[in-house]
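With one protein chain removed, the remaining protein chains of the complex are shown where they sit.
Going in written order, the chains are labelled A, B and C, and every chain counts its residues from 1.
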Amino acid sequence: MKLPAFASLLAGDTNADRVVPPTGVSARLTLLVSGAMAFLAVFALALSLASGRLATRWGDELANGATLRISAPADQVAAQTQAALRVLDTTPGVGAARALSQDEQRALLEPWFGPDLPVEDLPIPQLIEIIESDGSFDPAGLRLRLAAEVPGAVLDDHARWRRPLVQAASRLKLLGLVSIGLITLATAAMITLAANAALSANAQVIAVLRLVGATDRYIARAFVRRFTLRALTGAAVGTALAMIAVALLPDAGETAGFLTGLSFVGPHWIWPLMVPLLAAIVAFVATRTAALRMLGGLS
Amino acid sequence: MKLPAFASLLAGDTNADRVVPPTGVSARLTLLVSGAMAFLAVFALALSLASGRLATRWGDELANGATLRISAPADQVAAQTQAALRVLDTTPGVGAARALSQDEQRALLEPWFGPDLPVEDLPIPQLIEIIESDGSFDPAGLRLRLAAEVPGAVLDDHARWRRPLVQAASRLKLLGLVSIGLITLATAAMITLAANAALSANAQVIAVLRLVGATDRYIARAFVRRFTLRALTGAAVGTALAMIAVALLPDAGETAGFLTGLSFVGPHWIWPLMVPLLAAIVAFVATRTAALRMLGGLS
Amino acid sequence: MIELENVAYSYGYGGGALLSELSLKLSPGSFHFLTGPSGAGKTTFLKLCYGALRPTSGEVQIFGKDLRGMDRDDIAMARRRIGVVHQDCQFLDHLSVAENIALPLAVSGQEHLADGNLDELMAWVGLTERANALPAELSGGERQRAALARAVIMSPDVVLADEPTGNVDWEMSQRLLTLLVELNRMGKTIMIATHDLSLIRAAKAQVQARVLRISNKRLQLAGADL
Partner (left out) sequence: MIELENVAYSYGYGGGALLSELSLKLSPGSFHFLTGPSGAGKTTFLKLCYGALRPTSGEVQIFGKDLRGMDRDDIAMARRRIGVVHQDCQFLDHLSVAENIALPLAVSGQEHLADGNLDELMAWVGLTERANALPAELSGGERQRAALARAVIMSPDVVLADEPTGNVDWEMSQRLLTLLVELNRMGKTIMIATHDLSLIRAAKAQVQARVLRISNKRLQLAGADL
């Protein structure tokens, strides 16, 4: 694709434009296809971006998701805690491990007992917070090792139920991207077909133009210009509508956080604006290829 | 739309079929459009159904999502518990409220202290489980009333962070349904346009057929049959591919639960199977309307 | 067979009538020529005769039925009894020449009648060798011959031919004329619009043909100078 050609296209040449029949079902088809596809693409993009943000956030929260509880006679607690920390130190996937102080333990229990619980006097187990490094460690393996070396330790992997959520969010993001790819491909194919339909419906126009001495470039230009503009217009309208729709989706505010933020955030607003441009480029390449190939086959 | 006409269409009349040019860009366009749109529709459907399930599940879990904690001197606990239950009884949005037994309290605390905690001997607060009836009660209002009547009560609305998730899931479901509607509309429009393109590209075919005494029904039939079959085939292939893709999405198993279950569940497998049927009906109506209207305008 | 009474026709608004006060009765077995300068309305007149155009005023009867009372299906049925040769011969470009010629049979569900008839007809118009060619691969004259063959394959009651010999040489035009004369002898009604005066002269030697002339919007019987 030559960019100068693409740019000069928008300048227009009303003369060459007139020789191709002005309205055509194919042109309207292109408008509609690119509009609808742009709309869907923007939605898929929003879904994908939101899922991506979600995956990142949940991933962060996952990092400190597991605790180890050491219940042992009072005199053994300290020793077992040291042993457990040593084990954790050598467990792959565990980034850091730290025994909680009494104040921290009290804060954790506050919801259940209120602020006045005498932690010191109770046979409360020692808690060890596990911070995962990357992805996840293997809880089953860790349990086996702990069973052998620290009999009083119980691993509570309370992020367990959240990990699949992150997976799900990543998958949703992937699904969104796959949909966008699919939409782009389908759009390109449909515009190519629409251009081909227009070209073969206008076989006679082309024959007449060749007969009176029109060059291939002159003929192709009128078709390419028309289809590129239609795709651009259609996609722009579709994108605009989709962005309005996305912006209108009620935002659940700060507390919501999780999935509600489907709207575009900050610099992400750039992405949907690429959609019409992409559509125009796709249409330009598709139509130009179709036109020049078809013209090459005529005398 | 006459159903007998639709049914007899599939029986076929090779004679009438031959008189319409066999391959046409429009026909391929129809195939592609319905295939791609069916694929997207099935994905949107999967997303929508999964979100729906999620919303229901989370909604159920939300139902018992709040607890009331009564911390008071041992002799006042019983009285304050009664008072709190009375308050809850008259709070709109609260379906039921129930003081937990000691066994239940111990079970709740087990993760923290292990199974051997002497609950009876500890100054542990009494917990009251709140089961919401429909939607949600107003936590702020409830707190105000409690502050006045039950000084030792602390409301822990621990489902608070989960409620927007349910909202989000419902919204995602809606988005999926809107996308399906959009896809259906766009597909209908595109098939209508493709049919129109085919009809006007074949204006000469139609003129010749009229000249030699073909009836409108005979002419329309060949076009309608072709487009309906293409839409059916395209949508069937698109649906099949999408269903395979959905089935191949790794299932995170029982523990996962939340968003990972994007695949169709049980009777929901019926829904995507409706997609090709819908596409065929849409194509049939669109093409038939276009053909008969166009033929009516000719002599 | 076909009767026009006091028919007038004009295309669209604005301009005056193209044809007016036309009255004609095509009786079974008659043979007519239609002449007139280019643009006089010969093609328009033929279109009125087979129901492709509806008169602005006046009455057209096709096979005894008033055109105004006929719906689109009735007209389609009447067309099966009228063979038409268009001035610009149109075919189904994806079917072979033979299939195009047999098209009227296919459309009316009588393909089985084609066999012997078709071959003989193709031979007569000199298209046997081109039977499997596509219409786009025919020469101008070959197209006209194919169009005439298609018009007569059903042995229709009426044949309306618009300039059927404009692109063929003299010998071939005589062959085509002979075909039409034969049909006329079998009792069919024939009407040919043409500029070719020598064709008319040749026909007059073989059958009793009336020559009509469109001039000044009216239909006139042409003088004996032809």
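In this section, a contact is a pair of C-beta atoms (placed from the backbone, for glycine too) under 8 Å apart; a residue touches a chain by one contact, two chains touch by 3 or more.
Please read all numbers here as calculations on a predicted model, not as lab measurements.
Novice: Since one chain is left out of the picture, which of the remaining chains does it touch in the full complex?
Specialist: Counting the whole assembly, the omitted chain is in touch with A, C.
Novice: Identify the residue among A:L47, A:V87 or A:L209 that touches the chain left out of the display.
Specialist: A:L209
Novice: State which residues belonging to subunit A touch the missing partner chain.
Specialist: These residues of subunit A touch the chain that is not shown: 15, 18-19, 21-22, 204-205, 207-216, 218, 295-296, 299.
Novice: Which positions on subunit C touch the chain that was left off?
Specialist: Touching the missing chain: residues 11, 35-39, 42-43, 87-88, 126, 130, 137, 139-143, 145, 162-163, 166-172, 195, 197.
Assume only the chains that are shown with their structure count from here on.
Novice: Specify the chain most distant from subunit A by Cα centroid.
Specialist: The most distant chain relative to subunit A turns out to be C.
Novice: Hey, how far is the Cα centre of subunit A from the one of subunit B, in Å?
Specialist: 20
Novice: Roughly how many whole angstrom separate the Cα centroids of subunit A and subunit C?
Specialist: 67
Novice: Enumerate the residues of subunit B that touch no fewer than two other chains.
Specialist: Where subunit B is concerned, no single residue meets two or more other chains.
Novice: Spell out, as numbers or ranges, the residues of subunit C touching 2 or more other chains.
Specialist: none
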